[in-house]
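Presented below is the structure to which this report refers.
Complex shown without one protein chain; remaining protein chains in place.
Letters A, B and C name the chains as they come in the text, with residue numbers starting at 1 for each one.
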Amino acid sequence: MDNSIATTEPLMPRETAVHEEHEHVFIPQHRHHFETEEQQREAGSFGMWLFLLTEIMFFGGLFFAYLLYRNWYYDAFVPASNQLSVPLGGANTAILITSGFFMALGVWAAEVRKRALLVLFLILTTVFGLAFLGIKYVEYHEKWEKHHIPGASFDISEFVNPPKDAAGKPTQHALPPDVAEKTQIFFFLYFAMTGMHALHMIIGIGLLVWLIARAQRGDFSSGYVAPIENFGLYWHFVDIVWLFLFPLLYLINRHPLQ
Amino acid sequence: MGISEVLWQYLVKWLTNSALFPREASTIAPYMDALYFFLIGITIVGLLLVLLLIVGFSLRYRKALHPVAEQIEGSTLLEATWTIIPLGIFLVTFVWGALLYFRIYTPPVNSMNIYIVGKQWMWKAEHPGGQHEINELHVPVGRPIQLTMISQDVFHSYSLPEFRVKREVIPGRYTTVWFQATTPGTYHLFCTQYCGTDHSKMVGEVTAMLPEDYKKWTELSTSGMSLAQNGERIFASMGCNACHTGNASNRAPSLAGLYGSKVQMANGSIQLADGAYIRDVILNPSQHVPAGYAPIMPTYKGQISEDGLIALVEYLKQLNTNYRIQQTQTTSVSDQAAPTTPGMVKP
Amino acid sequence: MAHDTVHEHHYHDPANVTNPEHAEHHIVTPLQYGFVYIALLIGTLLTVLAADQNFGFMNPVIALAIACTKAVIVILFFMHVKYQSHLIKITVACGFFTFIVLVTMTLLDYISRAWGLW
Partner (left out) sequence: MSASSTTILNLPDQTTAAVPKRNYISAEHGLLSWLLTGDHKRIAMLYLISITFFFFIGGAFAGLIRLELLTPQPDLVASDTYNKFFTMHGVIMVFLFLVPSVPATLGNFLIPIMLGARDLAFPKINLLSWYLYLAGGTLTLAALVLGGVDTGWTFTTPLSTHYLNTHVVTTASAIFVAGFSSIFTGLNFIVTIHRMRCPGMTWFRMPLFVWSHYAASILMVLGTPVLAISLTLVGLERLIGIGVFDPNKGGDPLLFQHLFWFYSHPAVYIMILPGMGVISEVVSTFSRKRVFGYTAVAFSSVAIALFGFFVWEHHMFIMGVSNYSALVFSLLTMLVAVPSAIKIFNWAFTLQKGSITFETPMLYAFGFMGLFTIGGLTGVFLAALGMDIQLTETYFIVAHFHFVMVGGMLMAFLSGVHFWWPKMTGRMYPESLSKLAAVVTFIGFNLTFMPQFIVGYLGMPRRYHAYPPEYQVLNVLSTAGATVLGVGYMLPILYLAWSLKYGAIAGNNPWQATGLEWQIQSPPLTENFTEIPVMDHEAYDYEWLEHKTQNEVTTVG
């Protein structure tokens, strides 16, 4: 599902007439059916926001399913949520915020037409995005080993008799088998939501690589910044989804025994 | 009037066969038909009004008669009228419909309960007296009948058009509907929620009988063991009596007099012990742990069919003393340990 | 931030229907991005610490409150909605409003299922 932004043929950037007082910039990619470039830019970001509305409603369905099953099977959700490592999740959140920070700086660099800085920031955004996906892979792999991936191979033994910590004290409440089965619903929601989020990250990184190539060629250093701005909106949206996913999935109840 | 006998028969057959609405065979039917005719009246009036306006204006102001059109901006008075009046009518319909809905879906207390189990492409009716029917339902006339229904697989829908009742039959949850038959006869039973290949074969007959005929029928077709007795048999064979002995041990609560009471849960909430509660305790025991007990009851999901669960609910409904359990207790405990359910993970 | 709010709202020609609001294209400085960045990190730290304390039923409420403030910060500053036309602001509001409608109207069913049974 590629959300292709209004892509235009890259024309050679012509000398731009820059007025000090009111910046009337002649954008080379000014599409013929718009009256002014101003109209084109606003239409672009308005269209992007409308697309983000569909993403809000798309993730909204998942968030509601999470809300429902968290209330129905809270006892099963607590130990299942404690399976997730908060340090990794927290690190991931920080990484994604940093990636968003660099993306915002990238948008700034494009606006002030500094090509080298723009390329640098886009690369940094990609690097941190890949770092996020790397940590996600580590977490998924750990679930794979523990047989916590929902489906036929799902194993509830770790919830029925939870491991004792060094002092022999149980770290979690032992779950009776029929409640332990409901942890599978938590893990389904975990994989569905973080998987959908990761898919959006992968699409984003794909677009980033393409944007870096065009930025390197200088397409966005002559006043035409719409693709960078619109991609920035998309990237920050993906960041916001993770800002909600992290507390809701990782931090359900960090002190179960109290 | 000189109409020949044959022609008269045909007319009657044709008339009854292409009736405009089903026979009114239950107490709620006249009320439903009243709302139906009220709404049909509104539709006809609305349609006539719109047709009158359109045909009238079209003829009066057709180009030949009125070649130059006069522009009219609109009139807020007219806008108000055709907002308020439809709204008023619709609100009346809303209230009337809601009253009917609550009347049908809240069964009276003294109603005779029959359990319906829907499964892919047939209906099983379980009478408390032990009569079991497939795609059939025999009910006495003049008494409120409550149907407690559940599905073993997919969504079905128990529809009795002549009684004007219909309820979705959902897997995993009891749904209820009630009616009181008025005229004896056989009526249609349909499954109206698409449920797979033979959805259209999942039909049946509902026979409303006079009370004495119904009594005769119950004696003829009983399976010899009432649902409660069947429940007691399952209660013993599944080893429930190993823990639920009724004497004061803290392994399991006494079940005597449980049905209909309010149970204090371990997590502080209070739940009404009705059929749905009992069924859910059997399938997901650890989500309904009463105060003062440990979640040690194994789940019986997949080992007791819906019919068995219904039998257990009926058994607990009439269980007032633990006398019989303790009676069987002294004989069975000696020679056989509590059977462990296969697949149960050792705590 | 304060120095350029002076000519934030200059006169829009109402007849200019093509783009009536002619939003001044406001460039957010890296400094502001820095503040937002730090605020978000603090927010993450806060939510992790708050999760370790036992506030009972308030825990999820606090977690959601922090997450919402972080989201609002990102929307306003990283996504420039603060400096864009009213149309974009209303669109964002519409999106979240529809999500709220989905959640509350569906919860209306789930919450009131057990009401009639006592």
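Observations on the model:
Please note the rule applied: contacts are C-beta pairs under 8 Å (C-beta built on N, C-alpha and C of every residue); 3 or more make two chains touch, one makes a residue touch a chain.
None of these values were measured; they are calculated from a predicted model.
Among the chains on display, the ones the left-out chain touches in the entire complex are A, B, C.
Within the whole complex, the absent chain has one touching residue among A:80, A:104, A:118 or A:185, and that is A:185.
For the chain left out of this panel, the touching residue among B:122, B:170, B:236 or B:272 is B:170.
In the complete assembly, the contact with the undisplayed chain comes from B:197, out of B:4, B:110 or B:197.
Residues of chain A in contact with the chain left out of this view: 1, 4, 6-7, 31-35, 39, 42-43, 46-47, 50-51, 53-55, 57-62, 64-65, 68-69, 72-73, 150-152, 181-182, 184-185, 188-189, 192.
In the full complex, chain B makes contact with the omitted chain through residues 17-22, 31-32, 35-36, 39, 42-43, 46-47, 50-51, 53-54, 57-58, 61-64, 66-75, 78-79, 82-83, 86-87, 90-91, 93-94, 96-105, 120, 153-155, 157, 159, 161-162, 164-168, 170-173, 175, 188, 190-201, 203, 284, 301.
Seen across the whole complex, the unshown chain contacts chain C at 15-19, 87, 94-95, 98, 101-102, 105-106, 108-113, 115-116.
Rule of thumb we're sticking to: only the chains that are shown with their structure count from here on.
Between the CA-based centres of chain A and chain C the separation comes to 17 Å, rounded to the whole angstrom. Of all residues in chain A, none touches 2 or more other chains. Those residues of chain B in touch with two or more other chains do not exist in this structure. Note for the complex: chain A touches chain B at residues 75, 156-157, 160-161, 174-179. Chain B makes touch with chain A in their complex at residues 283-287, 295-299, 301, 344-345, 347.
Taken in their complex, chain C has these residues touching chain A: 18-19, 21-23, 25, 27-30, 33-34, 36-37, 40-41, 44-45, 47-48, 51-54, 59-60, 63-64, 66-67, 70-71, 74-75, 77-80, 84-85, 87-88, 91-92, 94-96, 98-99, 102-103, 106-107, 110.
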